[in-house]
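Worksheet: one structure, shown below.
Only one protein chain is missing from this complex, and each of the others stays in its spot.
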Amino acid sequence: MFLNNDVTAKTAMLERHIVQPADPEHPTILSTEDLHVYYGKKEAIAEGDLRFASNQITALIGPSGSGKSTFLRSLNRMNDRIATVTGKIMYRGIDINQPDIDVYEMRRRVGMVFQRPNPFAKSIYDNIAFALRLRGVTDKHELDEIVETSLKQAALWNQVKDELNKSALALSGGQAQRLCIARAIAVKPDILLLDEPASALDPVSTSQLEDTLLELKQQYSIIIVTHNMQQAGRISEYTAFFNQGRVLEYDTTSHIFTNPQVQITSDYVSGNFG
Amino acid sequence: MKSTEQLEQQLKRHSKAAKLEIWGKVVSFSALLLIVAVVVAIIGFVASKGLATFFTNHVSLWDFLSGKSWNPGVTDAHGKPEVGALPMIVGSFLITILSAIIATPFAIGTAVFMNEISPNKGAKILQPVTELLVGIPSVVYGFIGLSVVVPVTRTLFGGSGFGILSGTCVLFVMILPTVTSMSVDALRSVPRYYREASLALGATQWQTIYKVILRAATPGLMTAVVFGMARAFGEALAVQMVIGNAALMPGSLVDPASTLTSVLTTGIGNTVMGSLQNNALWSLALVLLLMSLIFNLIIRLIGRKGRLQ
Partner (left out) sequence: MMNPKTQNKVAIGSLYGIAGLVVLILMALLGYILVSGVPQLSWHFLTAPAKAFLEGGGVGVQLYNSFYLLILAMLISFPIALGAAIYLYEYAKDNWVTTTIRTAIEILSSLPSVVVGLFGFLFFVVRLNLGFSILSGAFALTFFNLPLLTRSIEDSLRTIDTTQREGGLALGLSRWETITRVILPAAVPSILTGVILSAGRVFGEAAALIYTAGQSAPALDFTDWNPFNISSPLNPMRPAETLAVHIWKINSEGIMPDAKAISSGSSAVLVLAILLFNFAARYLGKRLYKRLTSA
């Protein structure tokens, strides 16, 4: 079935906008139901029903302004003060989009890395250790160990192990972003959300970052927003295509890239627009 | 694997972070409320004291605003206390307006020079000097007025040298750095391309400055001047030291005169709380407070108009 008309495309999607990753080895860890996001009265996400598989990488793609970042930031309620989010966000069977959910506790399980590297004005060590200290990890050995494993997982350990007390603001862009990843995984989240994490990086750092993500999916479920088609193709198992606040298509990445059901998706992934 | 109930329990318990968040909000909001309370208290106290002259001592507002003789301890031929504040009101307005009239061209001229003509020299010499002088205590201005301006005035115009003229000179120098540095900020906010567009059209530098930049910066420049006036109006000690402190209608610019602030500073310590003499002084303070609110309002209006443009 090949649809080249936008209206028919939408009707088609209404019937099948939820994709259950059909892989019993990677059960659903997070899903959204009837998710709507409003900035004031303006609707930014009209329809976003997705299921995310555990220990896999899911890419959210789409032209700028399509709502993919808004969607991602809603998943760990980073949009709480900025936007109104309605609908359900089910995390391991619990709706975390409820007022009685402790967002701080939830965000430790659903971590996030941002577009621009944002290391804190602290030492490399403290960037990772300070949030742990605030949550009661005070044992020096334990902290040292977590810092080391996190940095190793983020593939930064070898470059900084001798200068852990140096200010993190002196790191290069690629290193800084790795530090942010190390910082996020140090609190041992379940899910890692990444909002265009490589968009401020050079090609070499980007490719290193991708390798790191492929390693990390052994332990974490990863959802990544990217504007880079090749990147989505290289690292993700699943891809969702966003356009104008709607999920137009959601499938395995290979399917989306080789056999898109919607014309816009086809145009987008082949680089005709966006 | 953890059961769903267990996880739900963990996600719904009130974490330490959530408690800290409430604590932080309460603490920081209390600090803010404290400041608001101070503002309310100041206005409330000064108003209640200042209005006592009219409500407790039954002085008519008109007599207060238009009377020319200030001598609250004494009653006039009709048995009314002499609480005419006009000399002080006139004195305050006169020195404020005069000093602003003199300071404005100097301040704006200097700001234009610093920003448009010679940014290098401006940044190297004028900027640090004005910034430093903004911070010089007003008593220092008063003292220099007393030891330099007053003798010069005395030599040139005779008399004591104390008066509106000396007060104006001191305030002129005092508000000059403030108005200048605020004018620089106003000019700086004019976008670069305004200049380039005008110069590209063949306008001379002066035409660009006069017709484009000054026009575009007008709200900001007006704010700077009004701000300077507010400072001049409220200045107490520097003026009190050079104006002569005679609560009389000023006959000329070189006669001793007085302002609201100068009478307040000299008088409040010499009167008994609750007496008419004392209440009348608080009425002067109330006028001062109201004027500062009015200046504030003007600055807001200018700002709003500037945004609308």
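Each chain gets a letter, A and B, in the order it is written, and its residues are counted from 1.
Please note the rule applied: contacts are C-beta pairs under 8 Å (C-beta built on N, C-alpha and C of every residue); 3 or more make two chains touch, one makes a residue touch a chain.
This one's a predicted model, so the numbers in the text were calculated from it and none came from an experiment.
J.: The chain left out touches which of the shown chains?
T.: A, B
J.: Looking at B:Leu61, B:Ile101, B:Leu156 or B:Leu293, which makes contact with the chain not pictured?
T.: Checking each option in B:Leu61, B:Ile101, B:Leu156 or B:Leu293, the one touching the absent chain turns out to be B:Leu293.
J.: From the listed residues B:Val139, B:Val152 or B:Leu201, report the one that touches the chain absent from this view.
T.: B:Val139
J.: Based on the whole complex, identify which of B:Phe54, B:Phe113, B:Phe157 or B:Tyr194 touches the chain you can't see.
T.: B:Phe113
J.: Going by the contact rule already stated, which one of A:Leu30, A:Ala44 or A:Met112 would touch the omitted chain in the full complex?
T.: Among A:Leu30, A:Ala44 or A:Met112, only A:Met112 touches the chain that is not shown.
J.: With the missing chain put back, which residues of subunit A would touch it? List them for me.
T.: Within subunit A, the residues that touch the unshown chain are 76, 78, 104-108, 111-114, 116, 118-122, 130-131, 134-135, 165-167, 169-170, 180, 183-184, 187.
J.: Since one chain isn't shown, list which residues of subunit B touch it in the complete complex.
T.: 17-18, 20-21, 23-25, 27-32, 34-36, 38-43, 45-46, 49, 105-107, 109-110, 112-114, 117-118, 125-126, 129-133, 135-140, 142-144, 146-148, 173, 176-177, 180, 203-207, 209-210, 230, 233-237, 240-241, 261, 264-266, 268-269, 273, 282, 285, 288-289, 292-293, 295-296
Operating definition for what follows: only the chains that are shown with their structure count from here on.
J.: Can you give the whole-Å distance between the Cα centres of subunit A and subunit B?
T.: Taking the mean C-alpha position of each chain, the two centres sit 53 Å apart.
J.: Note which residues of subunit A are touching subunit B in the complex, please.
T.: So the residues of subunit A touching subunit B come out as 92-94, 96, 100-102, 104-106, 109, 135.
J.: Over in the complex, which subunit B residues touch subunit A? Could you list them?
T.: The touching residues are 4, 7-8, 10-18, 21.
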